[in-house]
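I am attaching a structure below and will ask some questions about it afterwards.
Apart from one protein chain that is not included, each protein chain of the complex appears where it belongs.
Order of writing sets the chain letters: A and B. Residues in each chain are counted from 1.
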Amino acid sequence: MDALLQHLVNGLVLGGTYALLGIGLTLIFGLMNLVNFAHGELYTLGAYATFAALALGGLNFFAAVALAIALGAVVGAACERLLLRPLRGESIDTTMLVMIGLWIALQNGELLAWGGVAKSIPHPFPTAPLTLGPVGIAPLRLFVMATALVLIVAAWLLIQRTRLGRAMRATFQDRETAALMGVRIDRIHTATFAFGSALAAAAGALLGPIFLAYPSMGDLASLKAFSVVILGGLGNLPGATLGGLLLGIAEELGAGYVSSGYRDAVGFVIIILVLLFRPSGLFTRAERIG
Amino acid sequence: MRRTLGALVGVALLALPLWLTSAYHLHVAIMAGIFTILALSLNLLLGYTGQLSLGHAAFFGIGAYTSALLALRLEWPFWLGLPAAAVAAGLAGWAIGRLALKVRGAYFVLVTISFAGVIALVSVNWMELTNGPLGLPGVPAPSLAGVSFRTKTAYYYLVLVGAAGAYLLCRRLVRSRVGRAFLALRENEPLAESVGIDPTRTLVLAAVVSAALAGVAGSLYAHYTRFVSPEVFLFNYTVTMVIMVVAGGKGTLAGPVVGALVFTVLPEALREAVAWQWQMLAYGVLLVLLVFFLPRGIVGGGVAVGTRDEGPPRGLPAEGPAQQRRADGSPGPALQVENLSADFGGVAALADVSFTVRPGTITSLIGPNGAGKTTAFNAITGFLRPRRGRVTFGDASLLGRRACDIAARGVVRTFQKTSVFPALTVADNVMVGLHLAGSAGFAAIVASRPRVWAEESRLRAEAADIVEFVGLQHRRAVTAGSLPYGEQRLVELAVALAARPRLLLLDEPGAGMTGAEKERLVELIRRLREQGLTVLLVEHDMRLVMGISDTVIVLNHGRVIAEGPPATMQAHPDVIRAYLGGRRA
Partner (left out) sequence: MLELHALRAAYGPIEALRGVDLEVRAGELVCLLGANGAGKSSTLRAISGLVRPTGGRIVLDGRPIAGLPPAEILAAGIAHCPEGRRVFPYLTVEENLAMGAYVRRDRGAIAADMDRVCTHFPILGERRRQPAGTLSGGEQQMLAIGRALMARPRLILFDEPSLGLAPTVVETTFGIIADIRRQGTTVLMVEQNAYLALQMADRGYVMENGRIVLSGAASNLLSDDHVRRAYLGA
């Protein structure tokens, strides 16, 4: 029983960051109908940016994380403006290919810049785990879970309570009428991509210290983000949150009770099964951004 | 001219080992050959059916492992291992194809990635079978009648045969009715369905062939490097394949070959100068640049299907396609719609609609905006599942059948928005429409049986007749997407006629046409009726409707409110009220 609880807690930590990845991607995929294969690279960028800020810039940990998130937003906005906007009317294959190209370029760029050896990202938390009843949790992981939670709540608030969020939801639900209301669809796209990328970078900045930073870390993250999006339903924010948490827990339980080698297969299997049986996602009755 | 070029290339390839004596160069040539097969296989899915598979490395790897394991564990000779590899990979392709039933586009890509991911994990973790990360060393080289293919020269010829075979297979497939079906799915899936192409079967076929070819490449690879490890599932291979196809030119035959050559030779040539990480980085940037600046790839062509010159138009008078259809010239059966109810967009779009379309007549379905006319069309032709009702055509019930099956029964429709296959020529558009008129299957096509080509000729002749009937013979070699609007609508009509309808449903055929074009259209429809075709049309141009129809059925709010000859409808108070609103008392 204790082991189960421990797995659940670990799963929640992981799941919180998966939720961040998923929310960002579901917004992008849902709003812009764009298969963002480069999403994982923003995650990697977040980790490396944190590393760079700490190792080279000498910033403190929290500032480094904040910087990484900001950088994610900037890079995301730039990608949208420079690469995606010109391709706006094109078929989905074309945009997919561009995103794949970006993915490859970014990943190998990082490989060249930082080398293939994984980097450990230093953090200020003590390593001794805190004990809360039957479970132990490292302070770092607690920080990660808390920050992820804060960011998820912030994302919700942005979408639900701000003028921008309303415009995003309106655009998702009825693009033409949103344009009729005076919404600048272009800017919404940029904002969405920037926002989603910032969340991905945040996930990377948070998980980097736990798992090390290496150039291909984004690949799996990307896949898991997609599986969260598919689980939760396109454009479904609460679905993505729940889906992320579920995935984290499922992975932890799978690794603990079945086999750790196939841990990453959980995400893949989810994609295949859900698309096979319930393509619209498991949570589609909930309110969606659209 | 093309033949001499082909012959020259053939001779050059055969003579290659004579002047490429270094083992290293031969190695590059062999790898180029293997990648050619891979690129051709990916092109079938990406270039022709338009579905991107990012899991192709999985089929490659399955082929490699199958062949290697059969040779190592069961001591099967290479000549059995190769087809077994193709079968194993083909089965995986079948699985992916079936999955694609439900998903397209981006989701299909994700499924293929996931599939590859799972297979890769299995190969790493299932130690008993695959020896995990350590891989399988010592895969034997093929041998034939005591002669071993161990030398690079010998293997080069083996790979050359394989690559040539793959190219030939793709070529035959692509120029056949199956290849046209692939393209039709890519260009306009609903239209393809409406002329009887079964998207499920077609996609599955494409996936199976594509996967099997990749499996063949895998087997060749395994017996060449004589070592197989989970590295074959590396995403790098898939990326390289995608680059080859996209840079070479997707949707062409030469494209993947050129791409494979360039992207095998180039990295090797640059290997001295440039580390492989820079190469991959360059690939990424290149892919982005290609999409922006060279979307059609190096080869740059469009669709190389049947662009051979058909010769001058036939001199026969355009009697119309009906002549080939029915010897007795009698019209088909009646269409009976009973109590049809359907929902669309959350509202009851059709409520208890009943009407009959008598054979050999032109019936029009009219009604104000939102009355349910297109919904009725969709429900009858299988593009919308109705809630209730009966639709019979003669003695066949149409309700609940798939669109392609309904088309096979002689009920063909056109669409409200212009629907053609934009990248295909006018003649090829009509050839797609003739899909059900042909019967050449995959096996016959690949074996290039004479009856296949006889059938092609016959179909081409029929297509020429149809094109002439609608008056587009001077445009038959022009890509449909570049035609002016009115002519595109004529192409649309031609495609529908090619599917040999006994009942033709025209959805707003006159929309967007000029007055002259509409007159032309009316003339064509009248001639079709003279030949015994039954026509049901939806139109808003009242003059057109009233001028051409035998019967007019008026819908409003999803119900039939009046039915009868045109003159009666024009003066019918319910109809006037439906369109113009009620007057003050």
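As a working rule, contacts are C-beta pairs under 8 Å (C-beta built on N, C-alpha and C of every residue); 3 or more make two chains touch, one makes a residue touch a chain.
Being a predicted model, the structure only gives us computed values, none of them experimental.
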| item | value |
| --- | --- |
| From A:Q6, A:N33, A:T94 or A:Q173, residue that would touch the chain that is not displayed | A:Q173 |
| Residue among B:A141, B:A396, B:M546 or B:I561 touching the omitted chain | B:M546 |
| Footprint left on chain A by the chain that the document does not show | 163, 166-167, 169-170, 173-174, 176-184, 287-290 |
| Contacts of chain B with the absent chain, listed as residue ranges | 347, 368-370, 484-485, 488, 508, 511-512, 515, 540-547, 569-570, 575-576, 579-584 |
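As a convention for this text, only the chains that are shown with their structure count from here on.
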| item | value |
| --- | --- |
| Whole-Å gap separating chain A and chain B, where each centre is the average of the chain's CA atoms | 35 |
| Chain B to chain A touching residues, read off their complex | 46, 50, 52, 54, 99, 102-103, 105-107, 109-111, 113-115, 117-118, 121, 124-125, 235, 239, 242, 246, 277-278, 280-281, 283-292, 295 |
| Sites on chain A touched by chain B in the complex | 29, 35, 83, 86-87, 92-94, 96-98, 100-109, 111-112, 219, 223, 226-227, 230, 259, 261-262, 264-265, 267-269, 271-272, 275-276, 279 |
